[in-house]
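The excerpt is restricted to a subset of chains, each kept in its original location.
Chains here go by letter, A and B, matching the order in which they are written, and residues are numbered from 1 within each.
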Amino acid sequence: MAHSRDEEVELLGNTNVDYKMDYDPDILEAFENRHTYRDYFVKFNCPEFTSLCPKTGQPDFATVYISYIPDERMVESKSLKLYLFSFRNHGDFHEDCMNTILNDLVELMDPRYIEVWGKFTPRGGISIDPYTNYGKPGTKYEKMAEHRMMNHDMYPETIDHR
Amino acid sequence: MAHSRDEEVELLGNTNVDYKMDYDPDILEAFENRHTYRDYFVKFNCPEFTSLCPKTGQPDFATVYISYIPDERMVESKSLKLYLFSFRNHGDFHEDCMNTILNDLVELMDPRYIEVWGKFTPRGGISIDPYTNYGKPGTKYEKMAEHRMMNHDMYPETIDHR
């Protein structure tokens, strides 16, 4: 359930937090969107994402970009940080991590629109970038998700692994 | 109320200004658009935006991009500078600051179209970028706002917090 913006700031001021190192979606906290009268985007740039390869146990690293248009609830940024840290000792494949983050944030916020893009460092000469998105079913945001998928990443970054 | 372009330059030539350090939308001044016969964009690049975290009191920093298509009135650039400076000792969350700026400029200018994009420096490993926009209701600019929201930021900058 979402907190009010006032309750939410309680958490922000308190740093005696536990850094959970195993995947835990319950860490996520929401608060109320003050501007539901309007569509707007909030983007989180997260260059410190790390998880473990489920088979080899080798750490994986990615920059994760999360963008969403809130409906009634927004994700509290400190809880998002702790949630992303909870993947640190968790084993999962690249594309599963990104879809899991998307699903958990949809569950938490029921947003109008959301997308999650991970850009991983290379293993064996190849780097992998999953991108997944979601629009509220039966709304224009569902079409928006389809539109953005259709136009996704047509200008890939130059990548040389250096 | 909007000044004429001639009156407006009075302000520009006078630098004995007070730099208000608390949020004050009354600082904003408008002048008349000389080219209402045409749509055109004016963009302000503002890399010196700073406010305070409402809970911890810690300073926040952002580059703010403001773009609009004027109707009858335009915002005077020096008053915009002073208005943005007035957030300096003001406590508010990232997304609230951006929506407040949007609302104040809509109130001042009644523009055809406007958008505000803030790109903040990171706290705790995550940086946050709110983007909000507005088109005059019942006009093609309302659809323009929806169109630009739907296509917003599909090529995120590479962010590594360095």
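The rule is short, and it goes like this: a contact is a pair of C-beta atoms (placed from the backbone, for glycine too) under 8 Å apart; a residue touches a chain by one contact, two chains touch by 3 or more.
From a predicted model like this one, the values you see are computed outputs, not experimental measurements.
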Entire complex copy count, 2 subunits given: 10
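Simple rule for what comes next: only the chains that are shown with their structure count from here on.
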Cα-centroid distance, chain A relative to chain B, in whole angstrom: 27
Interface residues, chain A side, partner chain B - complex: 5, 9-10, 12-13, 34-35, 38-48, 63, 65, 67, 69, 74, 77-78, 80-81, 84, 117, 144, 147-148, 151-153, 155, 157
Residues of chain B touching chain A in the complex: 53-56, 93-96, 98-99, 122-134, 146, 149-156, 158-161
